[in-house]
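First, the structure itself, so that you have it in front of you.
Of the protein chains in this complex, one is absent; all others appear in place.
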Amino acid sequence: MGILLQTLINGIMLGSVYAMVALGLTLIYGILNVPNFAHGTLYMIGAYIAYFAIVSFGAPYWLGLIISMILLFVIGILLERIVFRPFYDKPLINSFIVAVGLILVLENTALSLWGPEFRQFAGPSDKVIEVMGVMITAQRLIVIITAAVLIWLVHLFIKKTRLGAAIEATSQNPDGALLMGINISQMRGITFGIGTALAAVAAALVGPILLIYPAMGHTVIGMAFVIIIIGGMGSFFGAVLGGYLIGILETFVTSYITNFFTEAIIFGLLVLLLAVRPTGLFGKPH
Amino acid sequence: MEEILLEVKKLTKYFGGLKAIDDVSFRIKRGEIFSIIGPNGAGKTTLFNMITGFLTPTEGEIFFQGHKISGLKPYQIARLGVGRTFQLTTLFMSNTVLENLIIGQRETRQLGVFQSIFGVRKREKSRQEAEARAHAIAEFVGLGNQKNTPAALLPHGAQKQLSIGLALSGDPELILLDEPLGGVDMDEIDAIIELIKKIRESGKTICLIEHKMRVVMNISDRILALSYGKKLIEDLPEVVASNEDVIASYLGDRYAACG
Partner (left out) sequence: MREKKKIIYLALLFFIILLIPQVIKDEYYLHIFVMSGIWIISALSLNLILGYAGQLNLAQGTFFGIGAYATGLLMQKMGLSFWLALPLGCLFTAAIGFITGLPTLRTRGHYFPIATMCLGIAIYYVIARWDDVTGGARGLFGLPRPDPIALPWLGTISFESTVSCYYLVLFFVVVTIVVIQRLISSLAGKRLIAIRGNEDLAQALGINTMRDKVICFTISTFFAGLAGGLFASYMSSLMAENAHFVTSFEMLLNVMIGGVGTIIGPIIGAIFLPLLSEELHFLGGWRLVVYGIILILTIRFLPFGIVGGIRLAMAKRTGGKGF
């Protein structure tokens, strides 16, 4: 029973990270109609920024997280304008190659500047809490709670604020939004910023638990795509639900069934899912 | 007894909860020009899409030359002898007029991959035949001196002519034209009307969706009027033109009441 609960909590924690990253990715896709393949690499940059803020500059944990979030929000806006914007009316391949180019640049700059060594920074609390007979580190709880709060805030932002409504309008109907006087370019930039900031927070939250290294984006981006494909690209609900589900699923499978071919099976099933329901479970048809 | 080329029986189409087509039946006779009219949103293009296999009917059946075609894929229906144009001019934009027309030829559909890599005589013969027919169609639709112009560079009216040519390229029995005069200049309208008449004279059957009422009334043998997915009337132009429901559907009930 204890192990079950432990695994569940770990699963929810992993799911929280996945949900945030996937949500960022799906928001970007929803409004840009381009899957940002470099999302995982930006996640990595978020981790490093938090690391340097906390370790090199001695900032307290929460400040480091906020700094990373803000910086990556700005970077997101810049990237949308400079790197991705010229390609909206071009074939998908071009955006894809640009994203790959971005990955190469960012990842290898990180590698050259900071080396391949694993790094880690400490969370705000070392405490271990006991819940129903299970020992959970404070950091895990922080991840779960912060992620839930942040996701809820983003949801509120989209549904309750004018800016959020404008973003939703732009993603659902760019032409209509344009006619209503919404500045589409700005909406795109802001959404890209938000999506990227979400990835940064996810990385900063999980920094004290997992290791930081230049290629850490790879594992996350694969799963993020799985999630938004299953949940439906552009679907808020699909990304969040999918994130938690996949996180729990992956943790349980790893704990209870060590399987050589987990990834192969997951991705293989995904191919079949796409063949049958090309738009995922909740996605917008393309 | 005239031959029925296309028979639509009790066709219904739901999009989720929306009933786009409601129990519509009609027949198209061989050799006639049959027009479908109705205000925007009446379901005309949805009908076309169901006839050509791009949408599946929720209920009802469609028969072409006696064969049931509802439920078949678009390419299968096209091969049975149904050609179409699209409401939004749909062409292979980065290819020339000639290349567009070659793509639609029967030879092009039929040449196997094996033949195309390893064959010699059939490969060459098919190519020549396809090219010859493409030239002929280019002349027929009036693009004889634009054969090497890329489709994207053609003026709007010429693009409409090319899309009609494309619809003809497989040598179909029935041609569905979706708003062939849409957005066309006054001086180009006559050219396209003449083209449509020429097509009928060459033995083909035409089904037309068009908004320009005077043209429809002049050119059609029979007309089907739709409103909100329902069939109002299927009859001769003069009968349709004086039908109260049809007038009401376009102008609103008040006008109809005024007589």
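The letters A and B name the chains in turn, as written, and every chain counts its residues from 1.
Basically, a residue touches a chain if its C-beta (ideal position, glycine included) is under 8 Å from a C-beta of that chain, and two chains touch if they have at least 3 such contacts.
This structure is a prediction, so every number in the text was calculated from the model and none was measured.
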The listed residue (A:57, A:118 or A:267) that touches the chain absent from the view is A:267
Among A:19, A:83 or A:220, choose the residue that contacts the chain missing from this document, as touch is defined above. A:83
Of A:111, A:149, A:163 or A:211, which residue touches the hidden chain? A:111
Hidden partner chain, touching residue among B:103, B:217, B:233 or B:248: B:103
Where chain A meets the chain that is not shown, the residues are 33, 35, 83, 86-87, 90, 92-94, 96-98, 100-105, 107-109, 111-112, 222, 225-226, 229, 233, 260-261, 263-268, 270-272, 274-275, 278-279, 286
Interface with the undisplayed chain - residues on chain B: 52, 54, 73-75, 78-79, 83-84, 86, 90-95, 99, 102-109, 111-113, 115-118, 123, 126-127, 130, 150, 153, 166, 169-170
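Basically, only the chains that are shown with their structure count from here on.
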Between chain A and chain B, what distance separates the C-alpha centroids? Give it in angstrom. 48
